[in-house]
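Provided herewith is a single structure, encoded as structure tokens, for subsequent inquiry.
As you look at this complex, bear in mind that one protein chain is not there, while each of the others sits in place.
Residue numbering begins at 1 within each chain, and the chains themselves are lettered A, B and C in the order written.
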């Protein structure tokens, strides 16, 4: 499986099958899954906790760290997919919709090079 | 765009284009993106903060709440995709690999109906 | 040391000494400490991840779980204290101030028994 050939729906089906075979839907309330996403996101952050921004940027090139990072990303993604499966949410649809709105909020011309200044 | 027809790679390309047009790659260090995923995950959690598990389960059926939930999910997913874009990580690949390992750790036969007991 | 006799400032001094003896102030930027607080908060959440609200409520009465909960709470608190030490923030002062504002936002008479209804 890879991103070039796999449809989002196929990835969702894979996760759904895994969850259903274990009878885990009953734990997969949106409240619990939101917590799970957050917990796994914290585990990803922990890898970069004490590094400065530049050190952190080179970490995914170290093989052991890369494996750890991928595992935490997969955990976040699996819970996110499960959340969408259980609540019948179209992932491609919500991303496209959000980017559409962000294009209006942050027009490329206005934003380029000005972000940090605006932010602070 | 929808999950049935969209390939994961197409979704990644859409996010990459959005980020590049705004010259935002320079903020997208893994450390910052891990923080961003975590912050957005907390915003998703906040929607369910004071509800019990059952009340929370019916929330995605209320239209206003559903729109809010989808927006927070999209935010998490967009940062996650951007993390994978910048670090050349194959999302379908890491999910497939993690599920493979989880199948060994949690064999369906052993796990069904026993999860909570084992957990505590 | 206990809450009845210990002043907040004494607790802060204890953490400051621990950090200084290890020369750890240089890692204790507000950005890193905010991440640390968040990471430890996720570890506390994890203990309650799959339980419903009532099951979770009885967990702190189980001795093994209680020890684990206390350790995660201590980690959050130590990072929070260190954040306040490094930025010269008065903890009692900010709590008193925030409660003062919350008393205006949420007058007891209005709020009693009405929270969830207002919330949703």
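Please note the rule applied: contacts are C-beta pairs under 8 Å (C-beta built on N, C-alpha and C of every residue); 3 or more make two chains touch, one makes a residue touch a chain.
Keep in mind the model is a prediction, meaning the values are calculated, not measured.
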Touched by the hidden chain, restricted to displayed chains | A, B, C
Residue positions on subunit C contacting the omitted chain are 1-12, 14-15, 18, 21-24, 27, 29-32, 34-35, 37-38, 41-42, 44-45, 47-48, 51, 53-54, 56-57, 59-60, 69-71, 73-78, 80-81, 83-84, 87, 89-99, 102-103, 106, 108, 111-113, 115-116
Extract the touching residues of subunit B with respect to the undisplayed chain.
-> 27, 32, 35-36, 38-39, 41-43, 45-46, 49-50
Residues of subunit A (touch criterion as defined above) contacting the omitted chain | 35, 38, 50, 52-53, 115-116, 119
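We take it that only the chains that are shown with their structure count from here on.
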Find the geometric centre of each of subunit A and subunit B from their Cα atoms only, then give the gap between the two centres in Å, rounded to an integer.
-> 4
What are the residue numbers in subunit C that touch two or more other chains?
-> 35, 38, 50
